[in-house]
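All protein chains but one are shown in place.
In order of appearance the chains are A, B and C, and numbering begins at 1 in each one.
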Amino acid sequence: MRDVTLAIAGSGGDGVITAGDFIVQAAARKGLNAFMLKSYGPQIRGGESSARIRISDRPIYSQGDFVDFLVVFSWKDFARFSDEIKLRKGAVVLYDEADSTPPEEFPIAAELGAELIAVPFKKMAAEEIKVPLTKNMVALGVIAALLHLPLDGIKDAVMKKFGKRKPEAAQVNIEAIDLGKSWVEKNLPDGTQVVLEAEGAGEPKLVMTGDDAVAYGALHAGVKVFAGYPITPASPILEFLSKWLPHFGGAVVQTEDEIAAITYAIGASWAGKQAMTASSGPGVALKLEALGLAAIAEIPLVVVNVQRVGPSTGIPSKSEQADLFQAVGGTPGDVPRVVLAPSDVEDNFQVAIEAFYIAEKYQIPVIILSDQFLGERSETIDPDVLFARKRVIARQLAKPSNLKEYKRYKLTDTGVSPMTVPGMKGGQYITSGLEHYEDGRPTSSGTMHQIMSEKRARKLPLIAEESGFVRVYGDEDAELAVLAWGSSKGAVREAVERARAEGIKVKAIVPQLIYPVPEKKLDAALKGVKRAVVVELSFGAQFYRFLRAYYDGLPKETYSHARSGANPLLVSEVLEAIKEHAGAMNAPQEA
Amino acid sequence: MRDVTLAIAGSGGDGVITAGDFIVQAAARKGLNAFMLKSYGPQIRGGESSARIRISDRPIYSQGDFVDFLVVFSWKDFARFSDEIKLRKGAVVLYDEADSTPPEEFPIAAELGAELIAVPFKKMAAEEIKVPLTKNMVALGVIAALLHLPLDGIKDAVMKKFGKRKPEAAQVNIEAIDLGKSWVEKNLPDGTQVVLEAEGAGEPKLVMTGDDAVAYGALHAGVKVFAGYPITPASPILEFLSKWLPHFGGAVVQTEDEIAAITYAIGASWAGKQAMTASSGPGVALKLEALGLAAIAEIPLVVVNVQRVGPSTGIPSKSEQADLFQAVGGTPGDVPRVVLAPSDVEDNFQVAIEAFYIAEKYQIPVIILSDQFLGERSETIDPDVLFARKRVIARQLAKPSNLKEYKRYKLTDTGVSPMTVPGMKGGQYITSGLEHYEDGRPTSSGTMHQIMSEKRARKLPLIAEESGFVRVYGDEDAELAVLAWGSSKGAVREAVERARAEGIKVKAIVPQLIYPVPEKKLDAALKGVKRAVVVELSFGAQFYRFLRAYYDGLPKETYSHARSGANPLLVSEVLEAIKEHAGAMNAPQEA
Amino acid sequence: MEPVKLTAKDYKTSVPIVWCPGCGDFGVLNAMQQAAAELAIPPENLMVVSGIGCSSRIAGYINAFGFNTIHGRALPIASGAKLARPEMTVWAAGGDGDGYSIGTNHFVHTIRRNADITYIVMDNNIYGLTKGQVSPTTPHGDYTKSTPMGNPDRPLNPLALALELGATYIAQGFSGNVKHLRDLIVKGTQHKGFAFINVKSPCVTFRGRQEFNVVREHGVYLDESHDPSSWEKAHEVTQWKEKIPLGVIYHVHGVPTLDEIARDLQHKAEEQGHVETSKDLLKIFG
Partner (left out) sequence: MEPVKLTAKDYKTSVPIVWCPGCGDFGVLNAMQQAAAELAIPPENLMVVSGIGCSSRIAGYINAFGFNTIHGRALPIASGAKLARPEMTVWAAGGDGDGYSIGTNHFVHTIRRNADITYIVMDNNIYGLTKGQVSPTTPHGDYTKSTPMGNPDRPLNPLALALELGATYIAQGFSGNVKHLRDLIVKGTQHKGFAFINVKSPCVTFRGRQEFNVVREHGVYLDESHDPSSWEKAHEVTQWKEKIPLGVIYHVHGVPTLDEIARDLQHKAEEQGHVETSKDLLKIFG
């Protein structure tokens, strides 16, 4: 196979994620593409966890619906992932022979015809390496040998992680890996039918999570103040920047709550520095009031929402796309703001840069709608593409010579007015959340309110013009289109390719800019489309409804394929939706 | 005239609002209809203020676009209301002769042909009554005499206010009123052309503000805990209930912030008592996270939003209809909730009762979207209609005999599950904001999440069925309709009547239930309609977009008439929109 | 018929416990269950309200009306519940992040209103549930996921803060001493007013097992020599630098509680003139 999906499931202490990380890193070193999804139960430690990794020499868009190769340390833990891990027919399953579950109770349907192999992971680690915790490394060796994964890459990754600080640990781990490998050579000399035959491009790739990518992108874009409050699944952004922003002369504050976080950022931006905050749905809810302040005061600001399952605490560790309404309309009043949606890990990096570009150029708050599925997964990335697009700008300031009778909110054609920051002589003005005259003085005039509403709104079509990036995949002249946003892109793109391989003409349309709607570019993408399906992970079909509300160009026959989140979108379910609609289109119409 | 609009403008100390209150109360005593709009500048005291009163023996729907009769204590203050107070051609204007503004600078266009009358308000109060503060009462006497307002009613109102506690104050005020009256008899024996010729129905009416009405409605519905935090224009709800709820065995807490307010209410409701909180846009923004908790935990809750101009602090003392998106979609996740919109003061009372009815029966949070225009205005109300509709229900509890293996979130056909409260033996369960199984135990299963999302959503069509009250005014078979919501009803209804008087066939459609959309009732109301105009005070046309997003039955030709708020919706602008669309409908269509 | 004697077991639930093995919060759970039994509170008359955090999961593990609410809001929800049902026993519980970071505003004002609830904070000096970020009680200099160069901030002293704010019952317990903690909870529940119990409840995963030893080594149980009715003495104790006080630090009586005040106002209202039904109020609009 040139495209393998493997999964490892176990308990918290089993080191499942560490093993997965090493596999991904090994793939990256070989120039292969890899994609890893972690999944945890509600326990912090000791609970079930799984790593699901797909490796290929072709681009990878999704986590893969079915697993080809599975390692389970415990059937009990595995059973908890039955929603998520579906085996492909004829998959290979390795399990720890120490697990006491009788084979007939294995939660795997016999009719899948899986090849079940018992391996003494635990025993080898305990008895031969004398370090029970190396069970995962033994498994790594077994996996590498059976799948034909690059063992040297794995060892490199281990050395990188432990080599300098804990050389003995590195040594022990490597021994365990070798032990696993020899076990295969001894016990399964013929291997299994699942073998990775992909060859890497040679050039090593990077491995990044979506949260790290958005933080790194912000760093690249020049963020100087980041304020945040921990929340799953957005905390890694805070943690990344805590570590690295001071290296770039910036500062990070873990504030007392989310309100303080966004207001710190607003204060910093108002004072002249690029600023950002990040959270997830419940935390973003607390930021909405302050977001309105940034909007009416026209303060550049970037707010990241790594969406999780709602409402309320919902399922904190799982993904959903149901904070779109909150982003577009959650703040009271008619609020000018921008919503961007990254669609994969690399895009998280790009979108962060774009967000700062728009925020600074147009003096407007920008919301980045990432999600758990993007934020916590790892992907291999080609380092060259990261910096290909250059759109980093600094704070755009008024000319010091133009500060006579300075008007912060001067009415202009673009809606963008000259901005000053402290230290600029003559640039003083009063900023507020109140409606105001051009010079910032508060007013309660309805006439001024209408004029200023229009001024602020003038920016929106310009942003849609400049930044309305719409991805189109598939048959340009297809009459059937799938509309999707954000992290749904992967499964949708793959489904479209699969449908086309089956002879169905179809395309996928995925805007990066959600609000303002990039109408012209959507019009172009939808040209010739007679029927569209809007696919999303939101029980309330928020994207579908949003498009209906804001976009005039939807084909008359537009359908919604929406369900609640937690379980990631499957390629197969999108494919099914495509087939259904392709079929309906070709079916004879009633008169 | 049988329908007079008068306005009084002055500074804070002028007692403009007090005078207005007495006029409205006098009208109410006579069984007349009255409607008063107060308007203030940003000052707390000493700033400009105005009272605008419309009196008629016919139903009054709006504040009246034009003023027939104006009293100004100071032209300077009056000038600040130029956005709001437009004179009718040939209006009568009384001004204080002490005002130093030269007549040629009076901010009233000469071409209006207004009748300008200088009156020594200030002088009479100071020199004859010896109490300069009674200037407003002198004016009251003058107004009553000229307009032929019921003077005894005004005196009654004065006695009611001061009589018991401050008999001398009452006496002085009544003297001042008589003085004003005699001044007219002496100086303007022929009066003016503006005279109120309306006769009341005899039965005295009540006078109520919208905020008081919603608080009173809640009280009637059985609210037992109210928690709030002051904010313009919602504070009167807190103040009303602080005063009266203890009389009904309830408790009010002014909490430390809006988050505490809604969470107090959630705690109280979860513990078994009807509970409510109220705020305005910025404060409601802070409540959104907790609202999600009530939604997923299925806790009955009523949240009032008295909308004001946004974004952010905006214009706190003025009205807008731009928190609709926040109400419908502000909370992260796919959140089941109900949004009700009262359309006049009496409706504020009814909607409060309805909100509790829905909240308690369906175990769901209900948002009441009032606004400043409804909340702060006074209207006369027929006491009999208030209690005509009976829909008060108590907390709906599970049967104590059914508590074996009690499942708080039992899957039912209606989505409504048996609820227990503390004290019910065997009724214990774990409530949380986490997704859960039927018994409340948390789960991170995507399958359960979908099942529970469906369960919660099953309530919505039932609510739309039971509560989807849609007001229809005008020609039932009209092909042109105006769609509006909330406080826009008044101007729209009046505009429709005016248009019909001019021979245009048109109807107005105003739903009381906004979300879930009462589809069937809207379908019925829109039957035969070929063209619709959605009228609202929201720059972003939130109602128009909301309908597009959620409702399939809009006529193909649906237009938006939307502008930002602060200035109230005018009958004339709606009428113009009606005429424009009526004209376009009849114009020959291009092929 | 003799009333059935309740034991700690009667307060167990079937909700699976997801704490890490060895987590300090197990001790707090035991202490709460034992206290409930000792107080013989019928499970249906007990409300346990928590925020969000590892510690806050405790609301699901006690057979009662449990409410695992949202982050930082346990106190106002518990206060609202008590106001609505003053005849019930209300416990609030949560973590140091929940109570002293996002929830600080409520902590301050709940104390001011003397809501008659018992508030148990499992103070582990870290954000457990979000996997190891700094909390307001993390010691200065400590490395956490969000302070990779050491915590630059000075920790908050919740006991001293509560004392300053006029809390009427202040105690500190240790999850390693369940009996002692149980007694603090029993006393706090019997106290009329806000009973605040800070519990040293180590997070073994993000702060390590040695945290138990820290408390064992530095913990000092307050004995007769400490007079909890003295503000000055209590203040002194809250200012200890090395030693960790364990026991009732401060305890005063007679301050009106939130629900007493509400009933007071109801009586005052009645004295002002009886209003029977909402219709009787029509007169004020007349």
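One rule holds in what follows: a contact is a pair of C-beta atoms (placed from the backbone, for glycine too) under 8 Å apart; a residue touches a chain by one contact, two chains touch by 3 or more.
Small disclaimer: the values here were computed from a predicted structure and weren't measured.
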item: Touching partners, among the displayed chains, of the absent chain; value: A, B, C
item: Absent-chain contact - pick from A:Thr263, A:Ser280 or A:Ser467; value: A:Thr263
item: Selected residue (touches chain absent from view) among A:Ala201, A:Leu411 or A:Ile430; value: A:Ile430
item: Contact residue for the chain not shown (choose from B:Thr101, B:Gln254 or B:Ser572); value: B:Gln254
item: Selected from A:Arg2, A:Lys130 or A:Arg441 as touching the chain missing from the view; value: A:Arg441
item: Subunit C residues that touch the omitted chain in the full complex; value: 101-105, 108-109, 112-113, 136, 149, 152-154, 156-157, 160-161, 163-166, 255-256, 261, 264-265, 268-269
item: Where the missing chain touches subunit B, by residue; value: 41-47, 229-232, 235, 238-239, 242-243, 246, 252, 254, 256-258, 282, 312-313
item: Subunit A residues that touch the omitted chain in the full complex; value: 160, 204, 206-208, 212, 216, 219-220, 224-225, 227, 244, 246-251, 253, 255-257, 259-261, 263-273, 275, 289-290, 293, 297, 381, 383, 386-387, 421-434, 441-442
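Throughout what follows, only the chains that are shown with their structure count from here on.
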item: Averaged-CA centre spacing for the pair subunit C and subunit A, given as whole angstrom; value: 38
item: Averaged-CA centre spacing for the pair subunit B and subunit A, given as whole angstrom; value: 44
item: Subunit A residues counted as touching two or more neighbouring chains; value: 41-42, 282, 312-313
item: Residues within subunit C bordering two or more other chains; value: 52, 68, 70
